[in-house]
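A short worksheet on the structure shown next.
Of the protein chains in this complex, one is absent; all others appear in place.
Right, chain A next:
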Amino acid sequence: MRWILFLLALGTGFAHALDYHLQPRQIADGVWLLEGSTDNFAAENGGNIVNIGFIETADGVVVIDTGPSRRYGEALRQSIEQTTGKPVLRVLLTHHHPDHVLGNQAFAGVPIAALPETTRLLAEQGDAMAENMYRLVGDWMRGTEVVLPTEEVQEGTLEIGGTRLQLLALRGHTGADLAILDERTGVLFAGDILFYQRALTTPNSPGLDVWLADLDRLEAMPWKQIVPGHGPVTTDAAPFVQMRDYLGWLDGLLRQGAEQGAEMNELIRAPIPERFAQVNLSRYELIRSVSHLYPRYERNAMGRVDRQD
């Protein structure tokens, strides 16, 4: 009986310890980052696997993505106010994936802006993605619901509180991917167009060729520092180099597989080149990407063989 009580106490103790311990790190003048791990969603990390940023302007703060849960969003808003002492003026969402937008609830009353297609995709897939997050990270998600953006943004320059942001509308990761460059500091928030040291994900990708073309446009921006959607910040082009290498390898694997008649189960066990040893979760994401992308490669490699009489 005493053991049972002890275990119960232990259990409830964990239940109360759900705290993201968010520590904003200043990466440039007026620019802060909350860096998540490069792991997968898990009950141990509460879904905090993502990079979230905020930029201080003269009048208030611009937030880039809101995190994986209501609890995260609330902690984020609190840490922004503690760090800057200023109100949040605007939220910009890079894309509709759950780890980037499910903290939206904490920003009620603040305009939440995204590309129009991002809003459409979130309206279509948000509830199913939130449900899946409950399954993956459990209690951290309590009370989390999908909140849709309230404003549209387009590619071009956006001025908020005297701060000029260059917005780029890309497509490679989800079909609607916003990248944000802070002109003054040269910090580039690349969203999930860039993964670094963490395998990229493809559930909504319109195609790896589209993604590769996006990389050229993004790299041509006048950036000084890169914040990838997942993985460490850099001041050099290493994330671009790794992304091109990885996308090229994945594309080649799937293309060759389709040309040689490979089965999905053969491809998910394909060797992963040694140079990607530093890329976290590459096997796991290969299994997912084969499921997402291989059917298109297969169809391209096959032709009509039915008798049409």
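The working rule: a residue touches a chain if its C-beta (ideal position, glycine included) is under 8 Å from a C-beta of that chain, and two chains touch if they have at least 3 such contacts; residues count from 1.
Heads up, the rule we're going with is that contacts and distances are computed from a predicted model.
Per its UniProt entry, the chain excluded from the display bears the name "Quinoprotein dehydrogenase-associated SoxYZ-like carrier", taken from "Hydrogenase 4 subunit B", "Long-chain-fatty-acyl-CoA reductase", "Quinoprotein dehydrogenase-associated SoxYZ-like carrier" or "Carboxymuconolactone decarboxylase family protein". In the complete complex, the residue from A:Ala42, A:Leu148, A:Leu212 or A:Met264 that touches the missing chain is A:Met264. In the full complex, chain A touches the omitted chain through residues 132, 135, 260-261, 263-266, 268-269, 287-288, 291-292, 295, 298-299, 301-307.
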